[in-house]
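In this view, the complex is presented without one of its protein chains, the others remaining in place.
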Amino acid sequence: MTFLRRQLPLVITFVAGVIFTLQYYVPHPKSEILLTEGSLWIQIIGLFALVLGVTSLFHIHAVKIKRQEPGWGYSLILYFGIVVTLAVGLFVQWVGGQHPGGKETIDGAMTAFGWIYTYTMVPLQGTMFAILAFFIASAAYRSFRARSKEAALLLTAAVIVMMGRVPLGEYLLPVTGDITLWILNVLNASVRRAILIGISLGAVALSIKIIFGLERAYLGGGKE
Amino acid sequence: MTAVIPGRTLSGVCLPWVMLLLWSLPLSAQAQDLLPAPEQVQVFDTPNDAGQSLTLLWADSLRDGPGVRYQILIAPVADARATAPAVDPAAMEIVAEIPSDSHYVRDRSWPWWTHPAPPAFHRYVINSRSGLELMNDTPYVVTVAAVTGEIRTFGPAIQAVPEPNWVNWNQMNNLLLLLAFGAGVFGSIRTAKRREIFLRRIPGLDAVDEAIGRATELGKPILYLTGAGDMGEPSTIAAAVILGRVSKRVAMYETELIVPHRDPIVMVVCQEITKQSYLEAGKADIFKEDSNFFITTDQFSYTAAVDGIMLRRKPAANFFMGSYFAESLLLTETGASTGAIQIAGTDSDHQLPFFVTTCDYTLIGEELYAASAYLSREPVQVGTLRGQDLGKAVILGVLALGTGLATIGLILDAQWPALLLDLFRDYK
Amino acid sequence: MSFPEKMLRIDRRIIFFVIGLCTLLPLLYPVDLPIIVTPEVRMVYDYIESLPDGSVFLLSMDFDPASKPELEPQAIALLRHAFSRNLRVIAMTLWLPGTGLAEQTVNRVAQELGKVNGEDYVFLGYSPGVGALIIGMGQDLYKAFPSDYYGNPTKTLAVLKDVPNLRHVDYVVSLAAGTPGVETWYLFGKDKYQFELGGGCTGVIAPGLYPLLRSGQINGLIGGMRGAAEYELLIDQSGSAVAGMDAQSATHFAIIVLVILCNTFYFMTRRAAARGG
Partner (left out) sequence: MPFDVVLGAWVAVGLTLFIFTFLYEDNPLFKLAEHLYVGISVGYTIVKGYELVFRLIYDPIVDEGEWSRLIPVGIGILMLTRYVPKIAWLSRIAFAFVVGVGSGLAIPRLISSYILKQVEDTVRPLVSVLEGGLIRPTFDILNPESSLNSLVILIGVMSVLFYFFFSIEHRGPVKVAARTGIFFLMLSFGAAFGYTVMARMSLLIGRFRDLIEFARPEYGRATLWLLAVTIVILVTAAFRRPSAPPEQE
């Protein structure tokens, strides 16, 4: 049993990792078939990962309601949202059409499921992120102070790009458009490139460690 | 790189040349005077691919110009054993007709170890497509003809067999670098297990101690966030390690610690780490189980709740370690408004600008990993960091040396710099 | 507390109010300032212009409703352009919450230009797997997406005839609000299947894509609402992005003024502190 619990996952990771690394260098059709099948498998397993994410949220709020923790009423609202969306998405059209799942439109006409999506989910998510517009403004006011050389550089680059990316800035000071493009294409590109190289070295090192079983944190969960 | 050359010689050079010597077609003397036939023709299986493809190479010629075109012709060989297939080139199927000043070897870049022919040679790749299916392991006769007006002169017809290949030699530098880097990382980890490896001190860690000191002076709590990631992300692991250090200090000073989580598993791990730190500091008696607690996995509910904690409890120091998304600004802005010292550490590069502007100190990207390796002194972590440094050192060297070589190469019009430069290029 | 100090500690809700006003007013009373087209955006436009009739164009709308104002105008402009050039359009998304948005956008533009689903375009919808999905499409499109969003088998669709995999796609554009997005399409798609790739993205991730632009890994980049506005100008159909640019100008200048004010107050307090010893 210990082999199954401890060693088997490591063996699987090792074998899968080595095979799919080497696959890249092998153009033979057999290796291509392996790649096709492998990617399809991951695609299907991805579906279950989706379930995993959803059930954990379900669980957390169920506990909250059960124990009547502070704010459990909001958890009820959350459940209400789930149930209504599910009911509308799965059953309303199941009765009417031949499709098994929820479609936002059928033959160009919006369905009830599409209505929920368009008039609740879209504005809610959109607004949640739109709030950041206000916070970025107050962050700029609070913290964009030329306290040091570094801060001054950051602030100058930010102000130039803010001017160079909008018509009014380019209209008042046409040169900001050119400077913005230069900052983005040259200065910014070089920094991002260095970060990309650094991060990729880190990611490759991590992947190698995972394949060789030196890094096992991803296995997480599952008490032994 | 010696291992590379057989592949090239086998399919790329020897075979076509043997074919060329074996057989060629007589041509009418008159046509040849007007329009010399294509010379040095080579036909072979396209190397480094999945098969169903043949490559044709032939020398450039003085006749190449606007008036002349090339025809590529192909015919299947009925009997594979025949060494000299009796095919009339005029009866072969025309695959393509191309202008004579196109399709050069130089149109595509090759590393020196698979370079098929001089750059000025013509190159045409016959691929399987609708209307023309090339079968693997089936011989074909291929030739090229020069055409101008009514005159057509044929090069030698050569037999070749398309086949799938097991190795893409063009990408061997990729594999080589992978192996070298892997060896570097493992070597460093081994070294780290045997002896102390030098890591420079990360200035951010001083800021951490200072912040804890100030919170103690003020008698206010410390807020520590571990980010949005799960235990599989390196940034979360680093955040947990740094939490160990922070909680030890906090225990010594008997300051209050608040650690709200977004991932239940991370919470459990961090609870253990915190408990251990209190034990090590000899303050197990004041350890509180509920200093680590879980809020919710949802981005904005979590953010709103943490913002609420900041506004009510007014912590003297806020730590933001791990990976963050759009919520970063909502957190740090609220934190700043309460006047707390804020220290961040993240590899989420999209959010770095906000941490850098709104926090007093930020561990940028890899600095977070370095800080955690510095603190934990765990050989695997330290060794990996050292291995990555080796990789960076090599890249730095290649960038400096390569730029010099590339410049000299261009000025002198020399090819030899490619011997090094090609090793660090991406080929398909 | 001195005046500059007070100003530095101003209630942030006042700033919120100013920003709200600066967004609202230009939307109600537009000025229509001229917009300059940048080379990054023009490159995407030129490439689509250069494609012959019937070429295959894949638009991956990798965003969710949170980024709608930035990326939906890009999607609309690109689709209008592709449809008017008579390209065969394959649309899809790597972001599950964006499925409905992507579907509505494609169908709306297709209807507007009289295009027929299944013949001129197809909406594949969402499928899990990210990198594995792209590889799957590169190997065998019909296997990765056995049916389109509406359940029609992909093998039988006229628009996907002779498009068994990504090698037969002429141009892919990913409109990304993060990962998975443009980088994913390069890493698992273009790197192996050798189609041309263009990028569109939100302003947040745009700076991170410049190294890929420079090295030719993507052949153009449409950045944020500004990029969308430029594209709308290129196809000569002003839409919501062009209309939003005045408000964009106003808010940017509001923030620039705030930054200047904050620095003025900051240096005033510093000087006061220096004088006070």
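Should a chain be cited, it is by its letter among A, B and C, assigned in written order, with residues numbered from 1 in that chain.
The rule is short, and it goes like this: a residue touches a chain if its C-beta (ideal position, glycine included) is under 8 Å from a C-beta of that chain, and two chains touch if they have at least 3 such contacts.
This is a predicted model, so every value here is computed, not measured.
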{"item": "Contacts of the hidden chain among displayed chains", "value": "A, B, C"}
{"item": "Option from C:70, C:120 or C:170 whose C-beta touches the chain left out", "value": "C:70"}
{"item": "Residues in chain B touching the chain absent from view", "value": "171, 173-175, 177-178, 197-200, 202, 232, 298, 300-301, 304-305, 307-308, 311-312, 350, 352-354, 356-357, 364-367, 370, 373, 385-386, 389, 392-393, 395-396, 398-400, 402-403, 406-407, 409-411, 421, 424-426"}
{"item": "Residue ranges of chain C at the interface with the undisplayed chain", "value": "13, 16, 19, 23-24, 27-28, 66-70, 96-97, 99-100, 126-128, 131-132, 135, 145-147, 151, 186-188, 191, 202-204, 206-208, 211, 214-217, 223-226, 240, 243-244, 247-248, 251-252, 255"}
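Simple rule for what comes next: only the chains that are shown with their structure count from here on.
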{"item": "Cα-centroid distance, chain B relative to chain C, in whole angstrom", "value": "25"}
{"item": "Contacts with two or more other chains, residues of chain C listed in rising order", "value": "12, 208"}
{"item": "Of all residues in chain B, the ones touching two or more other chains", "value": "326, 333, 337, 349"}
{"item": "Partner chain C, residues of chain B touching it in the complex", "value": "130, 326, 333, 337, 349-350, 428"}
{"item": "Partner chain A, residues of chain C touching it in the complex", "value": "8, 10, 12, 15-16, 18-20, 23, 33-36, 38-39, 64-69, 96-97, 99-101, 103-104, 107, 111, 127-133, 135-136, 139-140, 143-144, 149-151, 203, 206-208, 210-211, 213-214, 224, 226, 245-246, 248-256, 258-259, 261-263, 266"}
{"item": "Residues of chain B that touch chain A when the two form their complex", "value": "48-51, 164-168, 171-172, 174-175, 178, 181-182, 185-186, 189, 230-232, 234, 237, 264-265, 294, 296-298, 300, 326, 329-330, 332-333, 336-337, 347, 349, 353-354, 356-358, 365-366, 369, 380, 384, 387-388, 391-392, 395"}
